[in-house]
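For this view, one protein chain was removed and the others were kept in their places.
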Amino acid sequence: MSDHDIALTVNGRRMTSRAEARTTLVDFLRDNLNLTGTHVGCEHGVCGACSVIMDGRPVRSCLIYAVMADGAEITTVEGLEGSDGALSPLQDAFWETHAMQCGYCTPGMLIAATALLARNPDPTEHEIRDAIGGNLCRCTGYVQIVEAVQIAARAMREAG
Amino acid sequence: MDDATGYVPREFKYVSHKRRVKEDRRFITGRGRYAADVRLPGMKHVAMVSSPYPCAWIKGVDASAALALPGVHYVLTGEELFAHTNPLLAGVDVPGVKRTPLAYRKARYAGEWVAAVCADSRALAEDAAELVEVEYEPLPFVIDPEESLKPDAPRVHEDHDSNVFFHRKWVWGDVEGDFARAARELSFRARWSRCSTVPIETFVAVADWDAGQEVMQIWASIQMPKYPEQIARALRIPANAVNVHYDIDVGGSYGQKRGIRQTIVAGYLSRRLGCPVRFIEDRLENMSGGDAHGPDRIFDMQVAFDDDGTIRSLRIRATDDCGCYPGRAPLQLGKPVGAIVGPYRIGSAEYEAISVSTNKTSQEAVRGFGQSPTNFAIETAVDKVARALGMDREEIRRRNLIGADEFPWKIPSGSEYDSGDYLAVLDKVKAASNYKVLVARRDALRAEGKLAGIGLSTCLEPSGGNSSFEPLFNPKNDTTTWMESVQIRVDMTGAVTAMINTSSSGQGHQTLVSLVVGEELGRDPDSIRVIHSESLAALPSNSPVGSRMAIMMGGAATGAAKKIRDRVMEIAAHNFQLPVERLVYAGGNVSVDGDPSRTLTWEQIVDTAHRKYHDMPLGAEPGLQSIYTWEVPTGGALPNADGTCQMYPCYSFEAHIPLVSVDPETGRIEILEYYIGHDCGTVISPDIVRGMTFGGIAHGIGAAMYEKFEFDPESGQHLTGSFMDYLMPSAHEVPDVTMVKHFTPSPLTPMGQKGSGESGYLGGPAALASAVNDALEPLGLEITTLPMRVRDMEALLAARTK
Partner (left out) sequence: MKAAAFDYIRADTVEEACRLLAEGEGEARIIAGGQTLVPLMAMRLARPELLVDINRIASLKGVTADGETLVIGAGTRQADVLADAEVAARAPLLAEALSHVGHEQTRNRGTVGGSLANADPTAEIGLVARTLDAEIVARSSGGERRIPAAAFFESAMVTTLAPEELLIALRLPVWTAPRTGHGFHELGIRHGDFAIAAAAAQLTLDSNGRCIRIHVGVGGASPCPVRLTAVEDALAGSPLDDAAIARATEDISDMLDPESDIHAGAEQRQRTARAMARRAIADARDRAQAGAA
């Protein structure tokens, strides 16, 4: 029924497109803005594969209609690298520990962990598991993901 | 003839060393390319109309209201699709059973796809799917597999003479005599419930019929042997008119992503409508109508043993609820033939395998292909024997495990185990667990009034995929070839590109091949590009099933690299005018033995191969490239009449020790500590093997404690069609895991490698059941049904206190 012009700031860039009210944020990012790094897993808010950071907080983008996010600032996995193309410490740590296999849940995991480290530079293992507890991974058993977050946290603290 | 087979001990420069995994960089930057990321101009989208009935005649389909919606292009019925395509192949010979992508005349489970709607968007296709009116005539149905075996049960397939897809009993060795001679025997029933691997990515197929080239281009999240051929056969086009893009990243599979039906629908519609068609299963389609379900098994077990703990013989009857259609699922009863007595010195075995159909979603392949349920049943038997004898669970294993000096060891069902040192692995994991402290922690918890238990399982992972279960289960199928290929091309700059011939769903094949080729050629693996072919350019492959790629793709990569090396040596020998035996190969350069001043560099030799035919040996093939296709070691033989056969070539081993607590009031199980000792021979990539094993343990935790596809016996409805109902473990439920490695090389593979793709999963559920039963033992309680959900545990505990 109603169509809407929607403007988002995604990874620092203002982007606009028009979509039906029923278009979820993840579909809008993928289909309208061609940002396919964010993945669709369950479409009913359980698996966390579609996690993005919206106005500073990690959220499930399958549970938000894009029109509701109009004007919001969004960070997706495509926005985690530095402006020079350097990997973020967390991305680098994910690579170092091989915190993934198929890579499908990885963008959501990185988003959840990025948000964690932004507010808690020295998380305990329990806090790490809590932060990624809403993101399902079927490949890794989470062990190397937890290791990666620990390594990244240390690296970020040491770098100040 | 050069042959990849045959392990020669050596020092590795790249293999077995910690190195970053090649594939990861694209995944951490959001640059993976999955099938759902494929976008083609004019692409249309599919949604399915599903049967609300577990069994019903389809009397008619009225699509007029759906087609009246603007943007809706087609409604494909089962009737139309049946008329223009061939039914799917079945793994066993079941006369009268036809499997079609859309139900043809009869729907046989709730959620079965009945019609496919094609529209401008997926949302629109769903709008239209709601408007498709299907007239059904509901029929009696059967949900319980044992009910289904009864003669008067409703028939799932009216043209088949029973609900049985497969039934055979094998007796290997003197089972009757061993049972008669044994001092004691016990029997019990164990239940493995319907669960699967449920990847986070659903199945996705994009089909684009190129009418100019007359080729069906396919991008799909596929993990399936002989996929292009099956699609071509179904669509009635030549196999060389199907081109599958294997470079698509697959978002997890672990056996599950079979996708034949989905691809046929997309492919048929693309050709019919003249536009690209994409079908992305949504989670509801995936869980009820797709390939989501796995083994669902009742084990009736009998064990014969002596007072000293010697286990003499096993009788196993496995009744497997296959669901509606046979596919490859019945064969999941077949792979365990190759490890039917586990890692034990058991002298005889009887195995009765029954695959029965019910009005449920069809079972598909799952990690381990039936071995994990079987391992659970065997390990439960071993624990029960120990308990019956008042013997420690470790002690009974020590008495029965095959010794390191006894390999190769032939089991009663005919498979020969290649190598192993089971006791060493057991010792290592015990040491890692600090076992005495672990026992003290358990006992301290018990002293506080809690239930606590330590588990132990010692299990095999048959690997390599010599899939003798195919001819064993279907005499009409005389397949004994299970090859894998790698092509290597060295371009005129000296850069090395290897080509593999299947898709990857997280196994890290690019890393695997770059390490192996780098090792064999002495070139830095980071400099080696590994590409996935398209199927029309592909060499023979049997896809990454059966925990086979470290062995088969690794072996083929060794073979192809050795050919390159041999060519390099020949060119150098010609230029030095010396026999090859006088030359030394190092890092791509070739020197005269004992005279390093006389060296031809890699670049010089490559340049010669590509540009200087005048410096090439007479009649030599120009350029520098090789193809190697390797038959699975120990493959190539049909099963014997008594069912004995070599099932898989290589046998990895794992020993698990978890510590759990059980809340005596609520029944909730918590895993407090988890240790695994693991031996898959030479490890090619340590990071990958670690990840596979941890992930397998997590799958095992799901199967043991949470995951079950459940059907209402009254209504026949599937009750677990979403992630709200089918519960998978999160980072809260999976503990930190300590893993210790042991390395017993396989004599059958070039680097001594064995498979590890199913590790963790094959012993995890058994170990957790063992731990929970240890926790329950002081109460005199026992559980032999998986999953041990909170509700099941609570009911067990409550029944006692009543």
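Per-chain residue numbering starts at 1, and chain names A and B are given in the order in which the chains are listed.
Methods note: contacts are C-beta pairs under 8 Å (C-beta built on N, C-alpha and C of every residue); 3 or more make two chains touch, one makes a residue touch a chain.
Bear in mind the structure is a predicted one, so any value in this text is a computation, not a measurement.
**Q** Kindly state which of the options B:Ser270, B:Ser626, B:Ser730 or B:Asn773 is in contact with the chain not pictured.
**A** Once the missing chain is taken into account, the touching residue is B:Ser730.
**Q** Kindly note down the residues of chain B that lie in touch with the hidden chain.
**A** 121-123, 126-127, 130, 282-284, 665-666, 668, 706, 710, 719-720, 722, 724-725, 727, 729-730, 732-733, 789-791, 794-795, 798
**Q** Suppose we count only contacts with the excluded chain; which residues of chain A make the list?
**A** 1-2, 4, 20-22, 24, 27, 43-45, 48, 51, 57-60, 62-65, 67-68, 112, 115, 130-131, 133-134
One rule holds for everything that comes next: only the chains that are shown with their structure count from here on.
**Q** What part of chain B is in contact with chain A in the complex they form?
**A** 20-21, 23-32, 34, 36-37, 39, 123, 197-201, 249-254, 280, 282-283, 505-508, 687-688, 690-699, 722-724, 728, 730-732, 734, 736-737, 760
**Q** List the residues on chain A that touch chain B in their complex, please.
**A** 20, 22-23, 30, 34-44, 46-47, 49, 76-78, 80-81, 87, 91, 94-98, 100-107, 110, 125, 128-130, 132-146
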